[in-house]
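Just one protein chain is left out here, and the rest sit where they should.
Going in written order, the chains are labelled A, B and C, and every chain counts its residues from 1.
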Amino acid sequence: MSDNRPALGVGMVGYAFMGRVHSQAWRSVGAFFDLPVAPVMAVLSGRSKDRTSAAAADLGWAAVETDWKDLIKRDDVDIVDICTPGDSHAEIAIAALDAGKHVLCEKPLANTVAEAEAMVAAAERAAARGVRSMVAFNYRRVPAIALARQMVAEGRLGELRHVRAQYLQDWIADPDFPLVWRLQKDKAGSGALGDIGSHIVDTTQFVTGQTLTGVSGITETFIGDRPLAEESAGLAAGAAGAGSTGTVTVDDAALFVGRLSGGAVASFEATRFATGRKNAMRIEINGSRGSLAFDFESMNELWFHDHTLAAEEAGFRRILVTEAGHPYAGAWWPPGHGLGYEHTFSHEVKDFLEAIGTGSDPSPSFADGLRVQRVLAAVEESAANESRWTPIPR
Amino acid sequence: MSDNRPALGVGMVGYAFMGRVHSQAWRSVGAFFDLPVAPVMAVLSGRSKDRTSAAAADLGWAAVETDWKDLIKRDDVDIVDICTPGDSHAEIAIAALDAGKHVLCEKPLANTVAEAEAMVAAAERAAARGVRSMVAFNYRRVPAIALARQMVAEGRLGELRHVRAQYLQDWIADPDFPLVWRLQKDKAGSGALGDIGSHIVDTTQFVTGQTLTGVSGITETFIGDRPLAEESAGLAAGAAGAGSTGTVTVDDAALFVGRLSGGAVASFEATRFATGRKNAMRIEINGSRGSLAFDFESMNELWFHDHTLAAEEAGFRRILVTEAGHPYAGAWWPPGHGLGYEHTFSHEVKDFLEAIGTGSDPSPSFADGLRVQRVLAAVEESAANESRWTPIPR
Amino acid sequence: MSDNRPALGVGMVGYAFMGRVHSQAWRSVGAFFDLPVAPVMAVLSGRSKDRTSAAAADLGWAAVETDWKDLIKRDDVDIVDICTPGDSHAEIAIAALDAGKHVLCEKPLANTVAEAEAMVAAAERAAARGVRSMVAFNYRRVPAIALARQMVAEGRLGELRHVRAQYLQDWIADPDFPLVWRLQKDKAGSGALGDIGSHIVDTTQFVTGQTLTGVSGITETFIGDRPLAEESAGLAAGAAGAGSTGTVTVDDAALFVGRLSGGAVASFEATRFATGRKNAMRIEINGSRGSLAFDFESMNELWFHDHTLAAEEAGFRRILVTEAGHPYAGAWWPPGHGLGYEHTFSHEVKDFLEAIGTGSDPSPSFADGLRVQRVLAAVEESAANESRWTPIPR
Partner (left out) sequence: MSDNRPALGVGMVGYAFMGRVHSQAWRSVGAFFDLPVAPVMAVLSGRSKDRTSAAAADLGWAAVETDWKDLIKRDDVDIVDICTPGDSHAEIAIAALDAGKHVLCEKPLANTVAEAEAMVAAAERAAARGVRSMVAFNYRRVPAIALARQMVAEGRLGELRHVRAQYLQDWIADPDFPLVWRLQKDKAGSGALGDIGSHIVDTTQFVTGQTLTGVSGITETFIGDRPLAEESAGLAAGAAGAGSTGTVTVDDAALFVGRLSGGAVASFEATRFATGRKNAMRIEINGSRGSLAFDFESMNELWFHDHTLAAEEAGFRRILVTEAGHPYAGAWWPPGHGLGYEHTFSHEVKDFLEAIGTGSDPSPSFADGLRVQRVLAAVEESAANESRWTPIPR
């Protein structure tokens, strides 16, 4: 595509897990999608000059900054991509939006409802000036999840009755696993609830097109003390000797039930202690005319039961979501040649760039992120209050 | 087996779905298991003389009675097998036990905690005289479920963290499905909660060897009015014309979370509205050393993840529970030649006869049935009380 | 069913694995199916008086004989059920048919084509006098297999292109497994080929409604010598000491390709060395309008791909073959409450009794059994002849 499209410089903050996968998305998206704008991998920021420079070389960023405030100031940065822990999202996002940069922010949007509300306010101010913002619930861009939403919207499931959503991992089941930042409330806001529970809450609201109206739940921390990680050992002052431990200040697991605005009941579970389940982000929806089931561990499959068929020939069918007519899939490979985790980010970045290029509001918006945040807060409130039913403010 | 074993006459009350499958169990058990006593299919009772006689001929019962009270009085009846709706369990069981008959009673044990308590008292009185009683939670006798309990007891799962139990059916998803007795509170006690929720509560307590200490939940009735069934139309006096409907007085679905005495958290869902799920009685248990998963729709399989193996070679494995060394399985066919639903009843009857023959207490006892009843009552109480956490009395 | 149906006495020859499962079928069939005749479990024959008497008591047979010739002579025997190894099928079946007894004969029909031809001739003579015969390819009576045939016949698969049939077991993978009769050519005729290969050949011809026109294949014996079994040790004269071994004279595995009369190509594999596969009797059929897949290890499932649907919503669907409208299934339990291996025999016996009662020819006939035998012989001929293409005589 010889190119008179506007070029847009991207500045990314953070280069850990999320930074690496976002980089692959920025690097690849143009080769597969016809975009109205041309992204340029301009600047990477991180606190350590050396480590940031090495990461930039590996990942393909043209320049580096050691302070995200400097990144925001640069003229060659039009888009700020926030890949840091949740405790810094609000500050960076608000500053970037106020500086007129489009913002893609990792999820969960923030660590508290108050922060999220401030971010939504900033996003609304920015939108009035044509500046776009999006929260990175990447699972919306799994082709199978996008197809599920489409089928629900088309009425293929009829009236929805049940949602059953789980996000099951096992990476901290070992008590010797260290106290990383994701296990510290001040950094991460919450544990399994915010990190992975947020995904299934968002996916539920996205696929059903409905919102949660109330919840009741419990949370649990199975292992209260863990060895200090190297990083946190450093942070934990001089006293930390060999074998020293710290307190886990977030939930290991959260279980809750809820009701959706359209009348369905829903069951949620997020845990990092489901041994053998590596990244089982699952959702099943049962409606009067059919049902859908998905498990990210088999991300190229969507299972559909068409309840309008004769009982003698009905059953859950495995749709390989790799056909040209499926969401996103046509841009890649022939049927049956599946995609992987990273492609959800390529799709996210593609949709974000299209929204910027066409002047429309990308989705999920910061308001969508706030809506998830309110559900998480209600779960925590219920859990702290004898599991009492807790309505979600609109 | 040419036979100097004591013969025991069986009298069965009711010959609908449960009566048919119990009959097949009584008919078959002796051909596959070496029993200390020889069951004789003596008497069947039902209200209609003609229909009961026809059923007795089809199912192989030697005599009939039209009043269960007469059945209990007979000298050729040593065992009373109760296959009626829940509202008559207490009366029949207590009378039979007091008359010195061993009692096998269908689940749920009763429609209320009070009834169940009276039944437990009767069972204790009877036990003092060597009279045995058992509640028919047949899923305990699925070989895969029995194997699961064995593996948990052996410590293969380590410390238990999570239970995820569901019982999903779809047979009343159609709003034109009539108001059968299972949808009427006076007959059935409750809906999905008591009928199928009771199974997953019992299975959870059986497999884990722990008891539920508290719950929080919601229930829902999706379809409030239904056409009168022929039977209930008859019962509904003269007024019921064509197209007349009646009120569903039980839950269509129940969702709850709970905690187990050993520290695990648990999530439960029972529904008759999960389109495409026919008899998906499922349980998954995650422990520190491994996990197990089961779905009755594939009842010959137990999935086991051994978390003590190297991560590079670990994963959920499908154990076909048809080996000679597996519980119950050795009595039947070679490996890979699976069993069906009815075999769970053959195993139940076998265990019951062995307990009688050896003078030991069969399991699940009426006390186990009461324990389940208390959980069901707590779920209903929580659901009626803003989902508030509701402890289960011991 | 109070009863003025004609009673038909059954005499069964042999009481090992097949005898046990046939007994369960004769015992149960009347309780579930409305039959035009009433089977009576009259006589069991076996060589040892004591062991036969014990088996008869366990399995519910009224009388015993120690010579099958005496069984055939009895007036209270109307049906002869042959459950012996293949080397005696021809003699017993021909004698029984000539004596005017209906015959149900285990598969494979015979150990040679010549024997099978003689049996077909006897069956035709008998049929002329209203005497019925049937070969016991029980897998035809798996509800999912019967449904598959029905769907092919209705054109749901369009023009057939491919059949992929496998029968995978692993029970002799251990070299210490002894030299049982199934590993001796004089008793069993052949190995995996005749024992389990015969099933997939018959199932292929049954489901497709076509016949194999030619084959090319190989056979293999992986373990040439095995410890003598107790039984065969006895047979092996005085010389057999501890640790003595004998020669395996049949195939351990057979692989072949073939062509069907309607133009499809087919691939077959039968083996007892597929470690981890216990009774994986599988068939997949691909046609221009759809495909079907089945695996006996999940016998209540049939997988159907409807290729006439839009590609975006097509995929293999898991039909739980437990609906009232499915073949045989309605006689048993509600949807989702699966059947087991033994039920295929109950269905077989039911169909046989119906054919006798209504005066029609049961299926599969001895001619169907001969057709399978000719395929097996052609595979052996091809394997002995550099895998050369070998046509199947009509």
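In this text, contacts are C-beta pairs under 8 Å (C-beta built on N, C-alpha and C of every residue); 3 or more make two chains touch, one makes a residue touch a chain.
Note that the structure is predicted; figures quoted are calculated from it, not measured.
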| remark: Per the whole complex, from A:D3, A:D75, A:E154 or A:D176 the residue touching the absent chain is A:D3
| note | Of C:G19, C:P108, C:G217 or C:P335, the residue that touches the missing chain is C:G217
| remark: Among the options A:P36, A:G60, A:G263 or A:P391, the absent chain makes contact with A:G60
| task | Touching the absent chain in the whole complex: find that residue among C:H22, C:H305, C:H326 or C:R374. | result | C:H305
| Looking at the whole complex, which of A:T52, A:N111, A:Q169 or A:T390 touches the chain that is not displayed? | A:Q169
| Can you name the residues of chain A that touch the chain not displayed here? | 1-3, 17, 20-21, 23-24, 27-28, 30-31, 53-54, 57-60, 169, 171, 277-280, 296-300, 320, 322, 332-343
| note | Contact residues on chain C toward the hidden chain run 161-162, 164, 166, 168, 170, 173, 216-218, 220, 222, 253, 255-257, 259, 263, 265-267, 269, 271, 273-277, 284, 286-291, 305, 307, 314-316, 382, 386-389
| query | Hey, which chain B residues sit against the chain that's not shown? | reply | 147, 151, 304-305, 310-320, 323, 325-326, 335
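Following the convention adopted for this analysis, only the chains that are shown with their structure count from here on.
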| field | Furthest chain, CA centroid comparison against chain B | value | A
| request: Compute per-chain Cα centres, compare each with the mean of all protein Cα atoms, and return the closest chain. | output: B
| said: Please tell me the distance, in whole Å, between the geometric centres of chain A and chain B computed from their C-alpha atoms. | reply: 42
| task | Please report how many Å separate the Cα centroid of chain A from that of chain C, as a whole number. | result | 55
| message | Using the touch definition from the top, which residues of chain B touch two or more other chains? | response | 277
